[in-house]
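Supplied in structure tokens, the structure appears directly below.
With one protein chain removed, the remaining protein chains of the complex are shown where they sit.
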């Protein structure tokens, strides 16, 4: 099997240039590529476009990249609680494109699957529909939406093998599988990296064909945004 | 968890009417709903539309339904070796719509996922493109294709639970997951049915929401079309 | 006037056995606390889970298991995990029976506005536009009036809308109302002690009062 193993996050991000389009997996801070984000912070990058469902918080996740002014544009569905984000947005330093979450997921899925455009009902009659083709099918209106693709996709998985096969855990899967397929170069960081052949082929969420680089990450913080405890 | 368990194949198919649109999972004879096909043969049905990648062989799979003249139309990508099929086709008793396999898979996936139409490059410039909208995206031509949905979908899985969650085995997965999502009523037959909670939520291929009826099948023949043995 | 908990309690009575349900953030999340034990239902979390369980006890907390509100959760028995494309395929494809969500405004033809206030920082629509465009049934949990006393049940939404002609039912602190196919808020129930006159007064959009209106029965 083709071996995609690289040493670490530093090696993973060494060829990324300013102005690149990046996808970063995760929902909130759950399932984000922590190691790669840290390594990106050490590179002199600017004017990046980041496609990610959320934009991190002030001191974690993509929020750290915003703080270093590496990001020109965010493409997200919800940008949550992030003061520096708000400041840059209001000052015009940062551009934001908000996309309905399902449309975002499907546009990324379409990018990986070679579907250049598709129709979806989300956003019909709202400002999201502005400038987009509207068409009726079976009596209901739909918007035409285009695929999204990236120069680099960063995904975080639970287990991976040297062939690039990935298994995610819990709801940390979220946007990672679609982004893995939609990146020209996809970089996977995993909590546990095993030799090819050790993962059950029937349990794999992302087939290795989509992954160009894989490494075992370290020191995962996995910050929790809303620690909610049951009283019982 | 909602319990979708029913007794057997006979109960599964009892309300199906003539003229219904059915989807049947499987690739060749691999992963086909053997029990449900057998039960359908005992019902006085005719003029069915069957959406299935293949049409079985003369004495197995959908071929048995053809022999009983239950099928008015097949929607498939490859109809293979089936003499009765050929006879009915030539005599005009049977209508066949041939669709590129990837387009078929994606149209069914679109049906389940609420995407009424999408663009695909398969078939551009061929007779498959006849009458379809052609549009250029980024310098390449694509055809507009519509979703496919069914009145009933029949899928075959390896393991399932009472909540309708399914796990397939090997390449018997094929069209089953998309068909499970694209049926108004989806009927799953499984080799092993377990109580809800016994399957790993992270290993499930078809979430139970898509399945309305599930039962443990029996006497699986799993006929092999090309038994190919390694000499070593 | 109902408290938020009572709005959630009243909405819980709309739930039927065997339903797959998506609960939005805020009052809708509270609905989960009032679903009768005898009903077998499944809660969908659009970040990739069918079968939300109770909040975890301290030892169960898992950063890799959260709901769409980013709260730590557990999984119910028989749950399934999937990615965001599958999750919204499920929603868009009409497989989720019931969506309960909050709103800033609802119009008499069923338009809903709940994602953006001009002049304020816009956080985004998240999954709301997908949910309202495709759910089979949408129930809105909201206050009948804003803090300044103006009606939030309007002829037309003033705020940017999230979806058109999609709301089926509304439960407010004052009333239960149904959106009629031809437009208009049909009054179904009054909150205990609230008169029809008050509801009429506080509903800017067309209110339809079909005879005597019963008081809500809360557990």
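Chains: A, B and C, in written order; residue numbering restarts at 1 for each.
By our rule, contacts are C-beta pairs under 8 Å (C-beta built on N, C-alpha and C of every residue); 3 or more make two chains touch, one makes a residue touch a chain.
Note that the structure is predicted; figures quoted are calculated from it, not measured.
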Contact partners of the omitted chain among those displayed are A, B
Of A:84, A:161 or A:189, which residue touches the hidden chain?
-> A:161
Among B:49, B:153, B:174 or B:212, which one is in touch with the chain left out?
-> B:174
Can you list where chain A touches the absent chain?
-> 1-3, 109, 111-115, 161-163, 165, 181, 196-197, 199, 201-202, 204, 207-210
Please identify, in ascending order, the residues of chain B that touch the omitted chain?
-> 27-31, 53, 76-80, 86, 89-90, 98, 100-106, 108-109, 120-128, 158, 168-178, 205, 222-230, 232
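Keep this in mind: only the chains that are shown with their structure count from here on.
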So how do the chains connect up here, line, ring, star, complete, or something else (other)?
-> complete
If you count the C-beta pairs in contact for each pair of chains, which pair comes out on top?
-> A-C
Among the chains, which has its CA centre at the largest distance from chain A's?
-> B
When the C-alpha atoms of chain A and chain C are each averaged to a single point, how far apart are the two points in Å?
-> 29
Taking each residue of chain B in turn, which ones touch at least two of the other chains?
-> 113-115, 202
Listed in rising order, chain C residues that touch 2 or more other chains are 49, 81-82, 85, 88-89, 91-92, 134
